[in-house]
Each structure stands twice: as structure tokens, then as C-alpha cells.
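Structure record follows, encoded as C-alpha cells.
Shown here: the complex without one of its protein chains, the others still in place.
Order as written gives the chain letters A and B; numbering starts at 1 within each chain.
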Amino acid sequence: MRAGPLFTGLILTLLALFTASLLIGPAQIGPLESLRALLAGDGGPLTLVMREIRLPRAVLAVMVGGSLGLAGAAMQGYLRNPLADPGLIGVSGSAALGAVLAIQTGFAAGFALGLPLAALAGALAGVFVVLALAGPRGTSLTLILAGIAISSLTAALISLVLNLSPNPFAANEIVFWMMGSLADRSMTHVWIALPFIALGAVLLASLARGLDALTLGEDAASAMGIRLPRLRLVLVIGTACVIGASTAVAGSIGFVGLVVPHILRRWVGARPGRLLGASALGGAAMVLAADIAVRVVVPSKDLKLGVLTALVGAPLFLHMIYRTRREGL
Amino acid sequence: MAVAGESPARPSRVVSLNLCTDQLAMMLADEGQLLSVSDLAYDPRSSAMVEEAKGYRKNHGLAEEIYLLDPDLVLAGRFTTRATVSMLQRLGIAVITLDPAYSLDDVRARIAEMGEALQQQDRAAGMLRDFDAQLAQLQAEVSRRPRTALYYANGYTTGDRTLAGQILLAAGLSNVAAEAGIGAGGTMPLEVLAMIAPELLVTSTPYPGESRSEDILEHPVVETLRRTLPGAGFTDRDWICGTPYVLRAIENMAELRRQTEQGEN
């Protein structure tokens, strides 16, 4: 299998980007000094910076990116449609709505896992509606239309909730929930997202065989021993877990789940099962790279991650729509 | 009250649209002279004069409700909605616009301007005398100025060229924003704040209702600073407007400085 070098390459890229993410920031600190402060820990401000600011940021980038790539690959495999992306089909948006509601109602402050749980519930509703609208084998058109409808509705509701908030800052945060950012996150966010992302990743990874079989259609897959109702349930819960948790801590970041599987598909021989792991690694690398870029390009502003991923993803998306139309799908 | 000798130019139906003009007008206007103040004046988080404001009608800065109050003078801030202000001017209502205060001198100037606008120059002069006297008392000699960071939602900080910065300086503190190259206002990333390692941390009082912008004030780095630094304080409504209440802010900061110094000794 050609996939061996691919996975090695992805892991090396990921490690390099992770290190770079730890070393790049507004406080100019030498690389060796930074790593020493991170590993040794002298209780000084440098250790504080490395352990409480840069480390959680890099770890979250890996978790969030991995989630987006994995969920994108899984949804595409299930729907047999390369346009399925958790952001585009409104799952991230509904997760963000869940998170916003939890924060504004005080549910999130009530107990530690309130925020990711609410986002998970939102994502669950989003996946459910998309699958109900698009059907078992969603055509591109129904999928995109369902996505537009859900995204618009959740965006409107998020704006409404934030505008009703007594906090004057809340209304300005609409853009965070729409575009996503990893700025000023802490280890707390890592710990509340980690259990859900880990659970969701395990669930989605277990679908590899079923998604491979679905290449041949539902009938052939069933005849090969795949239990489709169970697969669908695991897919919905797994996607809701990873997207809910990542959106709760980082807002909704679009296009990662579209771009990464698209690029990596040819490298795994187009096998949906193989694509899961590759897309998780690729997604993590893409979000790490985007998060480094927002710090390097405009260091003084909190440029949103979704801006960069959309700049890369939207043209590709348009190209794919064009190709889909040409092929008459 | 109304005496024949009073200046005919004194406005009798004054409406204020801005939190800062609200407060100055309430301090300087005659009873009955000021009709209405803005809704922010009733908000205890931004207004130092909530109790006083209850004696006036509340407005929301909307041109039509202002017009129906039939004012002969409208007081606005520089950043009051331009559309409202120009609409009122087209309707033939006199509008006086006051700049925000960026320094203690600006505060004195605003008091004087408000005195002019309301034709209450004597009262304004009296207020200025008190202001100068109290300020002189507060500005004690300091041997060392503890390095202080002002930190607000979204990692925003303000430097020496702002009212908050001036309050720090007047209280005998120095502002670390200058070390980060920030003179007026700007974002100071968390890690820059951590590396600058201030001696005192002054953060804004969080608003009710959650916001991600204010999460930064509870970030582990800020929490660690609060816990480990010799002193930590909060900015409040006294810091917002150029009124004599800034003296209270200076007093609180000076008190924080003294506590810090005692802690060191």
C-alpha cells in the first residue's frame, strides 16, 4: 500500500507545525529558551507563556483540526459526496448555536462539561436534520441547499441570542462563532473538549470498514455484513461529539473537512476508510498552519481562522461544484 | 427660583444623549433645567450617578423621542450617532457636542464647557476649584512608581494618552502599556502581558452575562498574575467619563499603591 509514506509524511509535517506553533507568538522568545521553559518549568513568566498559552493553543489546533478532517471524511464517505463538510452543511453552525445558548443561559457556567455537551446537542440536531433532508444518498444539490438553510438559520439565531445578551461584548462575538479562533484559549478548554473528541474519534474510526463497503452502495454494503442503521447511528454520534466539542472551544471553522479529504483522497487510493486517519492528520496540520498564519500575517489583530480556511477552501468548493455540475450529479 | 435677572440665553429644556454629558449636566444643571438623560446613566456598571438619574426621564438616543421632548439644547458626545445628531440639527434644535476626556486637563475643560453650555459658569468654576484642591491632595510625592498593567476584555489595554492611563499616573503608578509600545489603546496579547510581568494588575469589572471577550480576564495566566502579584484592582464606572469622579478612581489606585508598598516592607 502506498499509504505508508503518506502517513509518515503527514505525521512529520504535523510535528514540525506543532513545534512551530509553540515557538511563534507575539512575545519574542528564543526557540531553545522557549522549549526549555516548556519542559523544565521554572515557575517564571516564560513557563507561564509556554504552558498556559502556547501549549493549549497548539494542542487545541491539533484536536480541532483532527476533528474537522475526520468528520469531513466520515460524512463524505457515508453520503458518498465529496462536498460534505461539517461547516458547509451546517453542523458546525448548529454546534455553535448550542454553545452560544449554553453560555448565555448560564448552563455552561453551571458545570464544567455544560459547554461541550450543549454544543454536542446542537451538532446532533444539525447532523440529524442534514441527514433527514439530504436522504441516505444525498445529491449535491439537496446537501448544499440543506446546508445553506441550516447555516442561515443557526447564524440568525446566534446573532439573536448574542444581541439579546446583557453583556455588551457578546454581540461582537458573532464573528468568533462564525469564523472560529484559538486565541487566548487555555488548558481548561483542552480538558473539556478532549473526552468528547477522543470518544468521537474512536467512534468514527470504527466506521472504516463500513464506509469502504458503502463505496458499492447501500445494498452491496448490507450484503457484505455492514449494519447500516448502526453505522448511521455511530456516524451521527461520532460527528456530533467531535464537531460539538471543537466548536464549543474554537467556534466554527469551515472548509477544513472539505479541503483536506479532497487533497488526500488520491493518496489513499480513494478508499474512504483509509481517508479517515489521513484526513484527521491532514486536518490537524491545516488548522495548525492556519493558526500559525493568523499570528504571523496580522500579529496585532485576532484574525479568525475561518477567514484563512475559507480563502483556501471556497475557491476549491466552487471548483468542485462546477465539476459536479459538469458530471451531471 | 426663576429670577428676572437671569441670562435669557440659559437653556431651560436640556436633553443629554451621552453617558458623560449626562453626568456633567446632572452635576451642573439647575433643578428643572435638565429634562432627560440617556439610558446608560441608569446602568450602575457605567454610571456613577444612578440615583441622581432617577429624577430624570430616560431617553434612548432616538431622534424622534428627543424631538418630542421639545428641547432647546441637546448635549451629545463626539461618538453619539451622527445620524441622530444631524437629524436634530436639521430640525432646528441646538446641539452641543463634547469631546471625550483623555487627560485630567480634558476633564477640567469638559467641566468648563458644560458650565458654558448650561450657562452655569459659576457652578462650574466652583467645581473646578474643588477638583484642583482634591487632586493636589491626592498627588502625593512618590519615590517609586509600581509598574501597573490595565487589562480589559479582548486583551485590550490603554496607555498614557488615555484617561485611564492618566488616572494611573496621578495615583503614582506607571503604566506598562508603554513598554509594549502602546500609547493610546491597543491589544496586548496575553503572552506579552505575562512576559512584561507587571507588579500590579488592574482589570475591568466583568459585565453580567457571559462573553468570550471577557473570558480572557479569567484565563489561567491572568489568574496566576492576580494570585502572585502584590496587588490587583478593578476599573469601574469612575474611570469611564471625564467627571470629578475620576478623583475617586485616583484615590482607589493610590490606596492600592500604598497597600502594595506596605506589602513590600
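Note that a residue touches a chain if its C-beta (ideal position, glycine included) is under 8 Å from a C-beta of that chain, and two chains touch if they have at least 3 such contacts.
To be clear about the criterion, contacts and distances are computed from a predicted model.
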> When you check the chain that is not on display against UniProt, which of "Methionine biosynthesis protein MetW", "NADH-quinone oxidoreductase subunit J", "ATP-binding cassette domain-containing protein" or "Fumarylacetoacetase-like C-terminal domain-containing protein" does it turn out to be?
Replying inline: "ATP-binding cassette domain-containing protein"
> Of the chains you can see, which ones touch the chain that is left out?
Replying inline: A
>> Using the touch definition from the top, which of A:I11, A:A223 or A:L311 touches the missing chain?
In response: A:A223
>> Looking at the full complex, which residue from A:V62, A:A201, A:L214 or A:A278 touches the chain that isn't shown here?
In response: A:L214
>> To test your reading of the contact rule: which positions on chain A touch the chain that is missing from view?
In response: 80, 208-209, 212-217, 219-220, 222-227, 265-266, 269-273
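Note that in this section only the chains that are shown with their structure count from here on.
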>> As a quick test, compute the distance in whole Å between the mean CA positions of chain A and chain B.
In response: 43
> Given the complex with chain B, which residues does chain A contribute to the contact?
Replying inline: 25-27, 29, 45-46, 48-49, 52-54, 103-104, 106, 108-109, 165-170, 172-173, 176, 184, 186-188, 300-302
> Can you list the chain B residues touching chain A in their complex?
Replying inline: 153-155, 186-187, 189-192, 194-195, 197, 207-216, 219-221, 224
